[in-house]
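Not every chain is included here, but those present sit where they belong.
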Amino acid sequence: MKKSFITLAVLAATGAAMAQSSVTLYGRADLGVGSEKVKGKSTTSMFNGGLTTSRWGVRGSEDLGGGLKANFQFEQGLRLTTGEIAKSGGTEFGRQAHVGLSGGFGKVTLGRTTTVYDDARAVAVSFSVFDSSFTPANNGVFGSGGDYASRASSQIRYDMPNLGGVYGGLTYAFDQKADVDSTITGLLLGYKNGPMNFALGYQNQKEAADKYLQLAGAYDLGIAALAVGYNTRSGSDAKGDDTELTLGVEVPVGAAVKLSAGYATSKTEVGNATSSKASGFALGATYTMSKRTRLYAGYRDVEVKDGSGKVKSDGSLLGLGVRHDF
Amino acid sequence: MKKSFITLAVLAATGAAMAQSSVTLYGRADLGVGSEKVKGKSTTSMFNGGLTTSRWGVRGSEDLGGGLKANFQFEQGLRLTTGEIAKSGGTEFGRQAHVGLSGGFGKVTLGRTTTVYDDARAVAVSFSVFDSSFTPANNGVFGSGGDYASRASSQIRYDMPNLGGVYGGLTYAFDQKADVDSTITGLLLGYKNGPMNFALGYQNQKEAADKYLQLAGAYDLGIAALAVGYNTRSGSDAKGDDTELTLGVEVPVGAAVKLSAGYATSKTEVGNATSSKASGFALGATYTMSKRTRLYAGYRDVEVKDGSGKVKSDGSLLGLGVRHDF
């Protein structure tokens, strides 16, 4: 079947009946070449998923009548440098593996998928410079005391219907291990209207005894879009608490180019003493060749210090790459 | 390729030429929530494949002219709770991985697939209450001395053409291990006509020194469908022999609801002494939302005793879920 085609055009050819049931084979291929510097030592190599993780998946929805739909999605991450499956949560289809129903009541999703909290974080880090390998909010800046679980297995996720711009949802993920209480619960509440988007997220990860709270806001001024996020982790006495801040700006230059800059800083306190401080910044540019294909370049610089101000780790990444969606 | 569609409608749009060669991307997503009780201890969790295992696959057939066809199928099982591949026989595409030819002579399949014996068992346990996590014929009821291999690798499977209702087939699976004789051979003979379906199956698993014999019958009375199965395993002196019985009934209620009940009992004898006795029952209901989407609920209760009548294990499962085919 060497010349088979699966495209949008099929919809045009076959008419409205198509809308009643659809299955989509989709994916993303993202690779770059860059120079990474860790504690003064540089390595030039090919790197995976400069903008976002490469993947392939199958998803679909079926119209059951009366506004009701059945939905499913299976998605697998890939490392294109080697062809390895990029597991998430230790499983092959760990990016998305779910089935559910949607309708006037909202949407119920069963299985493994992102938590509702991850949607709140996404508002704060919505620019390409954050949603990438160049993000300054990784490499020990965010999550020095353990970053949140962006996905949960055995999850019941509920997304409410949009009510005049108000959106929100709930996550309940069943215990995954017999001997520990690994339940994850979460809540999302947001408001999106025209250029503005505000979100509040909460996530409780019982196994690690960590509670996360995210406040995020984004505003599109037209000549530039701004985003800010404030995130806290409240943990056990031994692990202490984190507070984290992100600032981002993205500026369109003509129709095809977007420049973005991001800053992230965090602090971990155990007892009343600061045990870790970290910060980083990033610069990025994307060039849109088509709706499906982009070129990108980015630079990230991050530094992590211990409580006394001594540098524990620092590093930078300079790279460029290509991302293709299908 | 975010809005591509792969559907039945493509056939209508493109005409009869389509029938000459087809490739289908297909799958199933099945998840439920339930409470399982084992030796008095209850656990509530999400569970996989309440009705049948989640999966995805690719299959196709090519018309070679003169009634001859080339056929293939690759199929992978999934655990949607976590996104893990559900291996069968230890391999990723262990559910189906075969190529073959079919025509007036019948059908020859090469590779890994179900054995012909599995078709005889399917007649006995054809109702949804059996073909599910709620089946009373698992959890030590059937197969206390080792259940049969439902699939075989390196298999040559032959299915004869249907002759006035008579169907049948042969399984020959080559040795998989160098040092043991792991060959599997099997035979199926059945008769299906209108409401009735009878089947006889035989399977010899040389490695385990187990020989299985299945007698199965099903009859659809209209207001209810009935099925009965009698299954024996003849094993080594040390492992002994099993005899197993299944009874099932399924009652349609209106167009969309089916209620079913099943009973299974088994006995293992080593020498002339009974070493194990087990029995279980199940109740199930399915609600057909569309040809592709079902809701289901079920209850299963099983008890396994040793030769002296002492309970070795017991358990129950109460759950509900959704199954979506694509």
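Some notes on this structure:
Letters are used for the chains, namely A and B, taken in the order the chains are written, and counting of residues starts over at 1 for each.
As a convention for this text, a residue touches a chain if its C-beta (ideal position, glycine included) is under 8 Å from a C-beta of that chain, and two chains touch if they have at least 3 such contacts.
The structure displayed is predicted, hence computed values, not measured ones.
Count of copies in the whole complex in this file: 3, from one repeated sequence with 2 chains shown in place.
FYI, only the chains that are shown with their structure count from here on.
Put simply, the C-alpha centre of subunit A and that of subunit B have 39 angstrom between them.
Against subunit B, in their complex, subunit A makes its touches with residues 1, 4, 6-8, 10-11, 13-15, 17-18, 21-27, 58, 60, 62, 64-65, 68, 70-72, 74, 88-101, 110-112, 153-156, 174-176, 178, 292, 325-326. Within the complex formed with subunit A, the subunit B residues making contact are 1-10, 12-14, 21, 23, 25, 27, 29-31, 33, 43-46, 54, 56, 60, 78-85, 289-290, 292-293, 321-324, 326.
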